[in-house]
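Left out: one protein chain. Kept in place: all the others.
Presenting subunit A:
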Amino acid sequence: MAQMTMVQAINDALRNELKNDPNVLLFGEDVGVNGGVFRVTDGLQKEFGEDKVFDTPLAESGIGGLAIGLSLQGFRPVPEIQFFGFVFEVMDSIAGQMSRMRYRSGGRYNMPVTVRSPFGGGVHTPELHSDSLEGLMAQTPGLKVVIPSSPYDAKGLLISSIRDNDPVIFLEHLKLYRAFREEVPEEEYTIPLGKAAVKREGSDLSIITYGAMVHESLKAAEELEKEGHSVEVIDLRTIMPLDVDTIIASVEKTGRAIVVQEAQRQAGIANHVVSEIMERAVLSLEAPVLRVAAADTIYPFSQAESIWLPNYKDVIETAKKVLNF
């Protein structure tokens, strides 16, 4: 096994799928010769040729539409949107077209597209280069939305996403790209979509989270452990469809839960998770379910970032409210 960063693990998954399936195509802005502005597609054009890995003109709506046309003819496109803040340029292709083609055609067509894109904050890039816009995607029936929190998960989830026969939005957190390395098998493996991971078991409180907040939550759980609280941390990994069974099983066990997301509080995934808990497990609860999320403002300038973004201290504070309720 090799030690890989998330960038390397994603590159490895893409290489695996290009080798594995002649219908897999990678395209986007600067993904070819340049190997992607974050070097995620580094070396892939050289290895697989310009027919399989190619640069597109600078026009996201065109990239999305191209993926749809290719899918209609049986290809498995893996387009990249250079920053997820630019998804607005391709929103119709994703939310108006890809997500609905299966339904519209009565199942005659499907869209095995995987839209990859970096997102998320904490690396001092201002708005539109750091937003968490996954909620927009999760509100769209027909899409699956995957957000890995580690190199190992990124590889297994990306391979599953590419092989999935429905459109998947695969979001790569900028701060996690090179944050750490871990053991990643060189051979292929898959992690099923729609399955959360219990990152840490505990009996007093469930923290339900995803993306970069998994690491803040784990850190908080360690601190809380020192004070005698046994905390379970669930990494959703796929935010749509949501793994409700794992969430409910955990909450039924612990009787207490908080949901942690990097995105603004308004709308968003945390609200959805809280609703599922209220509908299915309210009688198991010993305390209200609380949220940790960013303020309902635009992603801030650099100097405010570390305050604006939720961190492990915020998680501890909210966890204590629930634990001491």
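Assume a contact is a pair of C-beta atoms (placed from the backbone, for glycine too) under 8 Å apart; a residue touches a chain by one contact, two chains touch by 3 or more; residues count from 1.
The criterion applied here is as follows: contacts and distances are computed from a predicted model.
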So one subunit is absent here. Using its UniProt record, which name fits best from "Heme chaperone HemW", "2-hydroxyacyl-CoA dehydratase", "ABC-type polar-amino-acid transporter" or "2-oxoisovalerate dehydrogenase subunit alpha"? "2-oxoisovalerate dehydrogenase subunit alpha"
Just to verify: which one of A:Gln3, A:Asn20 or A:Asn34 makes contact with the chain not shown? A:Asn34
On subunit A, the omitted chain is touched by residues 29-30, 32-35, 37, 55, 57-59, 61-62, 83, 85-86, 88-89, 124-129, 295-298, 300-304, 307-308
